[in-house]
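One structure, as structure tokens, below. Some questions next.
Of the protein chains in this complex, one is absent; all others appear in place.
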Amino acid sequence: MRQVYLDHIAATPLDPQVLEAMLPFLRDKFGNPQSLHSAGQEALVALEEARSRLAGLIGAEDSEVFFTSSGSEANNFALKGMALARRDKGNHLVLSAVEHQSVLHSVKSLEKLGFSSTLVPVDKYGLVDPEAVRRAIQKETVLVSVILASNEVGTVEPVIEIARICRAAGVPLHTDAVAAVGNIPVDVKELGVDALSLAADQFYGPKGSGALFVKKGARILPLIDGGIQEGGRRAGTENVAGIVGMGKAAELARARLSERQEGMKTLRDRLIDRLPQRVDRVYLTGHRERRLPHHASFCIEFIEGEAMLLNLDMKGIAVSSGSACTSRALKASHVLLAMGIDHALAQGSLVFSLVDSTTAEDIDYLLDVIPPVIDRLRKMSPLYTKFLEESQK
Amino acid sequence: MRQVYLDHIAATPLDPQVLEAMLPFLRDKFGNPQSLHSAGQEALVALEEARSRLAGLIGAEDSEVFFTSSGSEANNFALKGMALARRDKGNHLVLSAVEHQSVLHSVKSLEKLGFSSTLVPVDKYGLVDPEAVRRAIQKETVLVSVILASNEVGTVEPVIEIARICRAAGVPLHTDAVAAVGNIPVDVKELGVDALSLAADQFYGPKGSGALFVKKGARILPLIDGGIQEGGRRAGTENVAGIVGMGKAAELARARLSERQEGMKTLRDRLIDRLPQRVDRVYLTGHRERRLPHHASFCIEFIEGEAMLLNLDMKGIAVSSGSACTSRALKASHVLLAMGIDHALAQGSLVFSLVDSTTAEDIDYLLDVIPPVIDRLRKMSPLYTKFLEESQK
Amino acid sequence: MIYTDKVMDHFQNPRNVGVIKDADGIGQVGNPVCGDMMSFYIKVKDSKLEDIKFQTFGCGAAIAVSSIVSEMAMGRTLEEAMKITNEIVAEELGGLPKNKLHCSNLGADALHAAIADYRKKHAAEKSEVSPEAEKCYCPYCEGPIEGLEAGCTACNVELEECPHCGNLTKKGEEKCAKCGADLEAD
Partner (left out) sequence: MIYTDKVMDHFQNPRNVGVIKDADGIGQVGNPVCGDMMSFYIKVKDSKLEDIKFQTFGCGAAIAVSSIVSEMAMGRTLEEAMKITNEIVAEELGGLPKNKLHCSNLGADALHAAIADYRKKHAAEKSEVSPEAEKCYCPYCEGPIEGLEAGCTACNVELEECPHCGNLTKKGEEKCAKCGADLEAD
């Protein structure tokens, strides 16, 4: 059976060059980067080279990059670390209504420690209005966090404008760029952000490797306290192979970004344009233009996402019905609800995400396979029956 | 030049079988364990198998094992997560004076949030007196943390007795077993602990993979908030390859533990017995018997550790002068000071740590190489000159 | 797989899907906000379920549960059908992920509601529909839960009850995991 993998927002395969770069550090180069002897120093050099490559991808200084074990850890580090470091300045946080769970729940934890927060709403495309951020900022606000690109609906937020507002207000801005880095050009200086989260598994690097950019001069407390790793900012023996892989992936992403983007965008557009031609009552979620190049997300009316996902899986097609981080939660996505999509429709969410090796044939196979799947499930759906009855009246 | 690596407390090489187990997950099995489609489920199955193997190594239930990215993260998770979850019960912590930095500094961070702590002293072997723990426990105490085995001096603490006292007092006990798991038999039920930290790179598994055992029923808040991974206890896309490697390493450790221990113990004893015969004024640190099987640590009088370490490195011998996590800090180890060793002597710390492939020839090579190194450095040392002058008087 | 082979079989080849135009009883439970909704249609003859059809909006488990409930009840007396419980359904399916056990309630509930509807219409005898008291399962680790106070003893999550639907949700969540109702922040 043909296998078509269209859930790359949850996982990308390692680029073979990335694996190649990692292997020596899984074989004989097993030194601990903090060891002062040669084996340790060899690992340290590799670590710093990776840091440099990653910094290069996002236009940061090497010393502004802190390794983490995931995008979620980077988000927790940024939110908790910056909020707690600036506690003397105030106790209020501003975030958008379409943040990732790791940002939302970090804020919940901070609320238990005495912080309060304001959720900035989004429009029907999931876009945050920079002016709304300005209005949400209070005298007590110590941090603003706005996602750069949504993993659920693909929308790319106007972070440059939001950063300008935050700068004027003297409040640092964090952006969750996990879904963005490696897929669209991201430059921390151009964005003007004070902190930025990323994860290697979004751009052909290994799982278990992420990073937080923290602008020079911005204050942050560690999330993981302990030894001197990462300049005392993030303790724990470093995942050397993973970090080296992330560095290599960053180098490749930098070199290939525009080429990758263009290829994926064409196929994404093929899917966005044709799916609604093949199936009725299918709605694109997120913004049509301001979206990730490899991301096409829809709500399919009258049916539920998991049932579609499983049916497509049986046909060899892997897709998701939202964020992998909430795949087992039974509730509708908070992102879709924040965009004003109603509960029933939000349950029918499907996310297709591409990779640089996705082909037009893959998309066409999907376009052939999906209509009967939807048709079959709709025939089972009491909501569809009701809709048909009502439209006959 | 002969290469002798005796710094395995900082890093073990991957067992080839561990790498073998990891590789498929670095190649085509790249699914995200939270994805509901087949590729995701395949990763999930591997993850749960690894959890089961790790649980098997320490006598835990599968559901009591939570993956982390390092021993430090596990320690932070335990200390902060359990203390904050039990905040309604009190705000006092008890820990030993010889805890790892990641425990010590987690407690410092908790102190900023309103907790206080009592440090239980140790004797000259680095041993904690269980009775001293009993005395340190107050009505407000919500957590006790005592290291199972010291990475700096090798001493294995009487955690079973301490656990009995904590149980009687109704206070949960966490133990930092990072240096112990995989090297000595560790059974959470036998120990009677409520939480236990471990890291795979201590037993031929990969760097960047650790775990926290949390006893069923013990309350803990997440350190990394976000998605549903690890039952909502630790968010972030899982380092699947690393976790699979840790699982394999756990399986191997379980099968080979006693054999590994015996082999390393013999060589360790050779080193402990013979080094003081070759060089005078060399003192074993930690307990002679109650110590890790692969650990021999000394203080060499009149000289400083880093100078020795670099000299040995030039002869192809890798050793450490304390914890890798503090290798660049200029101060004497808090562990040695807590044991009553004076500052000057503590500066001369050397730690030799073995691996299952260490040979008698390796030890003998070290024993041949080290006396002239020490001799040369002592000739440079004003302290040694002073000592000689005074002993001539 | 998250589901057993039997669940997947019923999910892929659901028995008795559809609508009975002149049904003797119709039962509908759930709503789209909860992410699941089931309609059961029954034909009754001599106190036996002569025909059953269902429609389901919901996940794989919900579809499989509806299918097997229809199969289990087909041809049975109303009395017998009323004895179908979520435990029996889940068992028949070879088990369900614990966070999906509530779907098995739904199937039996929808059938029972259809029977109640029939009984009401035919006034044969009045009977209260009293679905089994729901067993509680932690929506995070899927472990059984003894009491709210203790939180989930399996995964240690702190739980609170959704005041809207009674579902258990992690403390501090903004919305109920089941019905989506807003929970007050603590």
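By letter and in written order, the chains are A, B and C; residue numbering begins at 1 in each of them.
As a convention for this text, a contact is a pair of C-beta atoms (placed from the backbone, for glycine too) under 8 Å apart; a residue touches a chain by one contact, two chains touch by 3 or more.
Keep in mind it's a predicted model, so treat the numbers as computed, not measured.
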For this session: Using the definition of touch stated at the top, determine which of B:113, B:344 or B:367 touches the missing chain.
Result: B:344
Problem set entry | Hidden-chain contact residue, picked from the options A:120, A:218 or A:249 | A:218
For this session: Check the options B:26, B:162, B:228 or B:303 and report the residue that touches the missing chain.
Result: B:303
Exercise. Mind pulling the chain B residues that touch the left-out chain?
Worked result: 104-105, 108-109, 111-112, 302-304, 306-307, 310-311, 314, 328-332, 334, 337, 342-344, 347, 379-383, 385
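Note that only the chains that are shown with their structure count from here on.
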For this session: Could you give the separation in Å between the centres of chain A and chain C, each centre being the mean of its C-alpha atoms?
Result: 35
Exercise. Which chain C residues touch at least two other chains?
Worked result: none
Problem set entry | Where chain B touches two or more other chains, by residue | 36, 38, 228
